[in-house]
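The complex appears here without one of its protein chains, the remainder shown in place.
We call the chains A and B, going by the order they appear; numbering starts again at 1 in every chain.
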């Protein structure tokens, strides 16, 4: 039996008729606003080259760790999903087989945001009308394949169709930004910018750190073996990113630790790090110092700073050995902010011209640490719920946990943070719906008037993000 | 004034009429499914001997630490409740007096699951029609006493009436399983199995550890003073349990620590543990190593592994000295899983033939650590909310916290985990109702179609638990 694929127009709204009515009215105000996507991981090459996406599996499954982690958890080897092995060993290459393997197990995603995003893409991007099942797998595969061969499904056409006002990708300082330059220099009128993500050159534990820093020196003509040259090289690359429209930096450290060391200590740590001789504790201090240095540079060049701490990367040893990074095996850990951020805040916390956006994957810190910090320090803002919490329940918990202490105006709207290009409209739609649902609750129990909720809905969907990211 | 004892047919369902209708339809599909009880602490002797339960206090109060902990917290000495003292000192023996003491304070249980379970047993097992109060205490006591004297209230009759398809108890490797053997060898056609709980012989801090290990040697003919003999003895007892139908092991360690030590280190720790000379840290490492050893054995013999970490046992020193273990003084502590499980997961995490079911009493770990781990590792599944969280709010929080990341199919259905035999139908009923209420929410706000919710309701009540526990 094949069921219709229905995305109900009231999805994610409260069930109570009074509240639902309010939510509908609020959503009507925001649903057609342009998408501001200030943080994500799409590939700028797609937009620079505008080649067709090759097939449904390559587009929707192979790059999406939300999808393959769930299949892996239920016993599907990553090889069967076409994920490339580091050693070049054999993996499935038949896109249809990969698609079938996924479709047969689509029930595993019930109740997950992945299901919602994929259904949204199937229905609204590709016009699919039947639910994805083992039975419909082949027909839907063929239909998507047919679409992908058409010009209106090329990256630029989709970007325009998605009504994206600005999209940020994320690059390392070592990236030459050629794709961004090409987009900018061409005649396509889209705003696609990079975010400066220096982890490979500021984290001594990053694979190839010393080589990365040397390459940084090569790119900039600075002596990155000296502390001052190293900082100058970073500042130079920030300028290069900024010149191509970049407005933000991003920092994915294992913790939120910041430090404020004296110059001699910094020089000593850099030397050790380049020699590969840092202890775990020294590496932590080096990263912590670099957050403070980045804050200082932000105060100078105006780039907005994003901190994404708390992920234990590559937790599954064998998967890391066989497949590398970003294979769905990053696991959140308990994250402390109050002591960790103090050295940086003691230096720059009261600067109204600095913006530091904090993300978290430890929800227990939301009401305890993050909302109180953001509700006090002028430089701090709260990023939206991240990663596993980019989900209806995660978003609702976030609003419920932080609003009473930090208000709405210390938050920065939504980030889709995705590699899955087709999920961008779906993700923003979910965020807008959930915010409207939350606001409808406040209106329905008379904590807020509806005219205020209307203004807030628009601020949360559009204005706050533009303002926070200076876009 | 005596009020009617009402258990409303819509209890625990959402109030919104639309959602309530969905919940009712889902619940109708599952309410009469047989009970699978894969983890609990009922006494197999009850079923082996089938003697009448002596009186209401002995049946319902004295063995139920949920009940006497609350009374104790409000100033009732355990002696007044008939809890036996270790020193044989005088305690109340008049069952009616104990019952009255409880009934006078029944308002203390408002809003607790204990109240719900007890009302369920009073209403549906004994047919009581008035609410328990000081005024009705005596009449209800007499009524229950009268029931208990009838054959249809003997353990086996109740077991059959409760529609239990399979019930697991929990025994130490030192248990001779005579009650299980007697049940199996008799002509009563019930499936009652044990679970292998080796804490007394794998935890150096357990009372009488060295003696326990020696007894293990005696039972198996192995030299348990040697590492290989010790492991062989454990493997032999696992086989003996398995021969009587056991399908799982259970591990109640203070933390989730696992280790992967070399053989010499293991031998050294065993020697120290047997000599009673382990430091706290060494005892922790020994327990951690034994979890990894148990995982290895599970991969060989197919027993499903359950880990129940995070309880600070016997927190009240004087109560422990006077009354012993399991006196309602076990308090949850912060529990870390991400680093703790890594040594075991590095060894066996990707084995699709291994099943490790994780329980928690630190809810902050649900969305942060457990759902992400279970949504990735093939061997991991999430047990239902445990102990204090075997409750409507606890269950709802669990589903809301884990579903979006781990889905439904990395969870394993319900465990009643109880010593209170009469609460088993009540607990399963609560779990089924809460799951239906949660699913109704997802249907009502269009995150799930109702046909999918129906399939899920049945999976959560019946199929997942059978499959996860290989029952």
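Methods note: contacts are C-beta pairs under 8 Å (C-beta built on N, C-alpha and C of every residue); 3 or more make two chains touch, one makes a residue touch a chain.
Everything numeric here is computed off the predicted structure, so don't read it as measured data.
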Contacting the left-out chain in the complete assembly, out of B:301, B:393 or B:451: B:393
Contact with the hidden chain (one of B:26, B:48 or B:70): B:70
Option touching the unshown chain, where A:16, A:55 or A:222 are the choices: A:16
Residue among B:55, B:362 or B:445 that touches the chain left out of view: B:362
Where the missing chain touches subunit A, by residue: 14, 16, 18-19, 336, 338-339, 342, 345-346, 349-350, 352, 364, 367-369, 371-378, 380, 400-401, 403-410, 441-442, 444-449, 451-452, 455-456
Missing-partner contacts on subunit B, residue numbers: 3, 6-8, 10-16, 69-70, 72-75, 107-113, 116, 131, 312, 315-319, 328-334, 361-364, 388-389, 391-394, 397
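One rule holds in what follows: only the chains that are shown with their structure count from here on.
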Cα superposition of subunit A on its sequence copy subunit B - rotation in ° rounded to nearest 5: 120
Chain centre separation in whole Å, for subunit B relative to subunit A (CA means): 40
